[in-house]
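For this view, one protein chain was removed and the others were kept in their places.
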Amino acid sequence: MAAIPRQSQPGAFDASALRYVVGGLTLAALVELFVLRTFTRTAIHIPALEELAGPYTLLAGLGRYAYYLSVVLLIAALPLLALALWRRRTLTGVVAAVALTAFAAIAAAAGPGAIPEHVADAGTLAAVVTLAGVAAGHQNTRGALVLLLFGAAFALSAVHTTLQAAAQGGLGTIDAHDLLFASEIGGVAFALASPLLVPGACRRRTALAAGAVALVVFGSLLGAGGPTTRILLLWNEGLSGTLPSAIYALAAGALSFTLLHLLGTRRFMTLLGFLLVLAGGVGLHNTYQSGLVVVGLAVLALSGPSLSPALAEDKSP
Amino acid sequence: MYKRLPRVRRRWQLGLGAAAALLAAAGLQFFDANPATSQSLFLTAYSAGSDPGLDPADGVWKNAVPVQVPLTAQAGTYAAGGGSIPTVSAKALHYQGKLYVRVEWADTTKDESTTKVENFSDAVAVEFPAKSAASVPALCMGQADAGVNIWQWRADSQAGIKDPVDVYAGALVDMYPTKDTLFYTARAAGNPYANPDQGPVQTLVSQTFGTLTIANVQDVRGQGAWNNGNWAVVFTRSYAGADPSQAAFADGATTDMAFAVWNGSEGDRNGRKSVSAFVRLTISGTDLGAGGGDNTLAIALAVALLGGTVVIGAGLAISGYREKAAR
Partner (left out) sequence: MPPVYNWQLGRQMDYRYPNGGAQRQFAAVFNTNRCIACQTCTMACKSTWTFSPGQELMWWNNVETKPYGGFPRHWDVKILDLQEKANPGAQVWNATKKDPKTAPYGTFEGKTIFETADGVNQVVTGYIPTEDEWKGPNLHEDTATAFSKNGVSLPEHSGWFFYLQRICNHCTYPACLAACPRNAIYKRPEDGIVLIDQNRCRGYRKCTEACPYKKSMYRPSTRTSEKCIGCYPRVEGTDPLTEGLPMETRCMTACIGKIRLQGLVQVGADGQWLEDRQNPLYYLVHVAKVALPLYPQFGTQPNVYYIPPRWVPRDYLRQMFGPGVDDAIAAYTAPSRETLAVLQLFRATQQIVFSYKVEPGPKSGEVKVGNQVRELFNDTVVGFDSKNREIVRVSVDEPVYERPAKVTMNTI
């Protein structure tokens, strides 16, 4: 899935180190997402798992390794992306490069607790919003809508978190939990709107596969697996699952459609950026997941169908 | 101008880069050095001036700042067409080497009787990683190879396990030949769930992975109260865990925690429950302040953040669009 695109014409971008780093990062992040954040969190529900202790421990270890590899590649991707954006020498490019650098600094400072939580939260929020704005600006109008919806969902949830962090820091409390509901709607709207990113005729097989994903999600949300499915949704994507199940099923179907369509039309860089954003999820979880979102948005900013695509899609001239 | 980006020109360069990344990752894993930091919600337990006790309505709690933690939706809520995000409001304090956690959530039905076969109890649980796991933020819990320590409070346990004849005043029974504990089979078999004297809170542990079991030492106390459609429950335990499988706390320490809520009238039991996102709990040496009071600052901050978000996001999107048009 995250294959490194091969350039048909020997040109400017095929050998960019950025492509390899982003491709590797996406691969590692997806393994981490499915093995560590999804499988090991649900494995306790598998009967007779005790008998599979050996393979299980191995798999969990592999998931951890994927996580650390993902972190390393994330750290490598940040300066490379900042450089690429900086060299655009446009206002948005420079602003985006600064946002990436600022995020890296914040993430580094937050670890040892050098800055207060709410400052780190607000900084991350600003970085994500900035990159979402830049990425949106480099899409066509329909694509811009999709990315702005994601930015809005992320921001609403992150504002809630930041305000609570500020309250713990003694800045006074306000009950802002309605922001979470707004964020939920934004997140679902983003997923539902995501096919707007991929213009063109819909292929029958892509649509069928997306429909199948929607059905599976619908089934698992409706059943007693529902609580587990919703826990994964909250922990991985930052959504509570409070809207009617059919909406989430449709959202999953829409996302799968978008991903499959990107794959089918060989727009690999957009695909990678999109996958990274999805692996990060909505809202503030930790600097790693925030980093995935930041990098994903930066990749989308660089691969958009607009000017000077440093990560131009193969089809772009 | 893109030619000035770093490039991979030879196979061996790619190989070298990949090897370096793989090695670096292995190093991080080996030394358990996690460069990432939790950004989830966090809760600070300040030092209380007086013993908060078990009463959720105790005045000390007024000054503690709550954190509102989103929960996953309940099966019932979502079947009914959804609603606003359910949350639990959590507060924490400490007093003389004891941690106090207070959880409050909305539940319009008070389900505290399990006399009828079709009735299930309301309950709430706080989960901690057995090892203080701030080094692996929000990735450790629910992972089956990291031990978990769960404190569960149940409404029916607090109300007490009763014989049906004590619940139904008009019940007619010819006679019981004996009321010996031996014939309360599960109780006689040593099942803690069947023991009426065990109190409303149970400590559970899961070592590595596998089933959750009841901890040998039951040292968590708790009490809940239902008021106007809200449950409030206080948990407390000394910092030190009875054994390594249980969470341990210390002044200045940080740990992850999560909450789970069961709604009896929805048939919630076992895995059928609502679970919260992760919260980081920090035990602060500072005394609890006066709290509450002014929230103008918070409102200003909210406005600034939301306003800033709109301005930055939309502004950049538009200027990006202009740049594109200018070319």
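The letters A and B name the chains in turn, as written, and every chain counts its residues from 1.
Definition applied: a contact is a pair of C-beta atoms (placed from the backbone, for glycine too) under 8 Å apart; a residue touches a chain by one contact, two chains touch by 3 or more.
Given the structure is predicted, the values throughout are model-derived calculations rather than measurements.
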Touch criterion as defined above, residue of A:111, A:170, A:219 or A:264 at the omitted chain: A:219
Absent-chain interface as seen on chain B, which is shown: 114-118, 156, 161-165, 167, 171, 173, 176-179, 183-191, 193-194, 211, 269-271
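Everything that follows uses one rule, which is that only the chains that are shown with their structure count from here on.
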Between chain A and chain B, centroid-to-centroid distance (C-alpha), Å: 25
In the complex, chain B residues that touch chain A: 1-9, 14, 17-18, 21-22, 24-26, 28-29, 34-44, 65-68, 70-73, 75, 77-79, 81-87, 137-139, 142-145, 206, 208-210, 271-278, 289, 292-299, 301-302, 305-306, 308-309, 312-321, 323-324, 327
Touching residues on chain A, where the partner in the complex is chain B: 12-13, 15-18, 20, 24, 36-37, 40-41, 43-45, 49-50, 53, 56-57, 60, 64-65, 67-69, 71-73, 75-76, 80, 83-84, 87, 89-92, 95-96, 107, 110-111, 117, 120-122, 124-126, 129-130, 132-134, 136-138, 144, 148, 151-152, 155, 159-168, 170-178, 180-181, 184, 221, 224, 226-228, 230-231, 233-235, 238, 240-245, 284-288, 290-291, 306-308, 310
